[in-house]
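In this view, the complex is presented without one of its protein chains, the others remaining in place.
The first chain written gets the first letter, and so on, giving A, B and C; residue counts start at 1 in each chain.
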């Protein structure tokens, strides 16, 4: 990885000739040096997708953060003039993450340890849980922990409290790390920013509750896990990453649950890492992952 | 693999103390030498499963095929006396296979080449197709080819003709190698013997037709294939084997179909091989595979 | 898993007819109920291997630990009378583990969290490190931590101190969790009990130091990790488990190291779990793993 600050643009829109040349030409003319550029065309839909990372000229001048920021905004205006949707992130900004967790703690520990090991381009800024159990563990990691109990009869109050805290802590990304409550449509609409969830099956197989029990009943030979963006329809959001593990008749439901934990950890961590590195474009029900 | 003739028993039934000892004791007392024994307990259901392979004493005496056969029948009677369902196969019997195929030929070629390479404990005795396209290819492999066209308005006649040929050729196993016709309940009931099918998705995801198109639409990151025994409810039979391959947004439906072919070939071939080696016990909707 | 105490025997020796029957008969005659039995024959070498787990009759009588222990010893005597090497473990005994670690902490955290999650049939009783860095982390897990610095000029003193502590803490298994010091032949001879090591390559490729750098130089497309028993010849001990991950030209050495961490964690944890469940038989340079 380069240590100079970089800008990373994700853009997509109607395909047209010359897009690669015009985008790279714009950057070159501004004195920037492209480090990575990856593009994709959905031939059927006629859509062009690109991730492009460059060192802006301003980055080479000390104390020039404002200029880098200006170049980001200028690129966005340029991309819009091409009819593209875009988002430009700067490598010096580190997105702030809130992890929602209940009692299952494997994904929580995994995310915290990877963060401490420097694997994420971003920072866990807040743990929110409907149970108090993980307070000490969070504290050992140096993480703020907020216990917000969920009462069925006062869900909207709970969610209002969650939203308020997300805003106070200037959170950019919510990660549901086996959080056992369903977020309401209203929460998702008001929150507006991305929410990544881990579902413990190979979606679309075994949607809904107790997927390992469903898998055991059906006698499948592989179990899976799926990381996806949360949307208003449960288990239907755009899939980011999936993986599977082989099982046999020797494994009972407990074994499936235990083996599944390793899948859930690695699939969720990979999805979070890609998101933080601005590698994921969502369009419709799908994702383009520039890995 | 041992070259002496062996007997292979698959048995299952209510669990009870002493089953391993009594079964192995019976074989020992008959002068047999156990080569492999593998057992499984479904703790919840209280069911015992076993695959046991041994060299019967009679096998060491030349021209003693009848005695080996007698020992097989005697073991079956013994197992029944323990309350077990059982089936004993002799390694000198080679099951006879009929492959049903339409126009997609990748599984057909794969099965034929593996058979010729000696990978199967059994023989392809007949190819049945609703199209004439593969006649020359079958002939090159030295395989009998039967073209039985399927007319929607005369399905029962077609199936009667298929059944008659299966019986004439003394077929033990039907393999549907991307055969694009649905076998009727009546066919399955009259046939009575096993039918292995390959479905081109990770069941239970994407049942029904055009699963690769469904997978593409949903934006999954892995595609799969599933080999299962055919039962009266389509795509719901006991699963024998499954595998998956990773895909990305770069793959269009054609790519999924092409990559899927490799999955279908290897998953179907493995299921057929296990079946022919008497490694599969079916109970309820599930399989126990002693691999 | 059954909650009644069980005995687990691992045995191997010259193959002879009737071994399965005699072993299971012995257990049956003692009133035991076999839960699992798995055997293997090395046809070339003429060696028989078995793992057998049973509920001894004595186990059903409260406060009968001594009788269970007696049955274990009696079985060992019986197995020896058949010419078999054997080791019988009781499910009520939980082996005690010492984890050796240096500064790389990913395997340490992974083992500690799995232990706390109840994934191991055994207990981490001691952390030994040549650096003080992980003392607080060990303490958070409730683990004893011993800092034993290694000085090149006084290696035998260091090792004497390590051995003394292993004995004091009644350790049964040493796990080298990316411990960056080589244990001397003398240590291994005096210690006598098993030592499991994780090597960060697919052995026998890239033995020795800096395997990820070697892999990068050679341009391989997969990196691996290998868990093996430590023996006097470095990186040559019997292999327990291996796994690989796909890499591309886009990954630099740092990426290989980061991706390798996940492999190292899962491969080492699986090897330790199998060892603690008495699933591994070592013979010559190889292992038989009854998984």
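Methods note: contacts are C-beta pairs under 8 Å (C-beta built on N, C-alpha and C of every residue); 3 or more make two chains touch, one makes a residue touch a chain.
No experiment lies behind these values; they were computed from the predicted model shown.
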Practice problem: Specify the residue from the set C:143, C:203 or C:276 that touches the hidden chain. | Solution: C:203
Quiz prompt | Identified contact with the non-displayed chain, of C:103, C:167, C:193 or C:286 | solution = C:286
Self-check item: Footprint left on chain C by the chain that the document does not show
Solution: 40, 42-44, 49, 202-206, 217-222, 224, 238-244, 248-250, 252, 285-289, 291
Quiz item: Mind pulling the chain B residues that touch the left-out chain?
Solution: 1, 106, 109, 113, 117, 119, 140, 254, 258, 261-262, 266
Quiz prompt | Touch residues of chain A, complete complex, unshown partner | solution = 2, 17-22, 24-25, 27-28, 33-39, 41, 43
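Just so it is clear, only the chains that are shown with their structure count from here on.
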Quiz item: Which one of the chains is closest to the middle, using the mean of its C-alpha atoms?
Solution: C
Practice problem: Find every residue in chain C that makes contact with two or more other chains and list them. | Solution: none
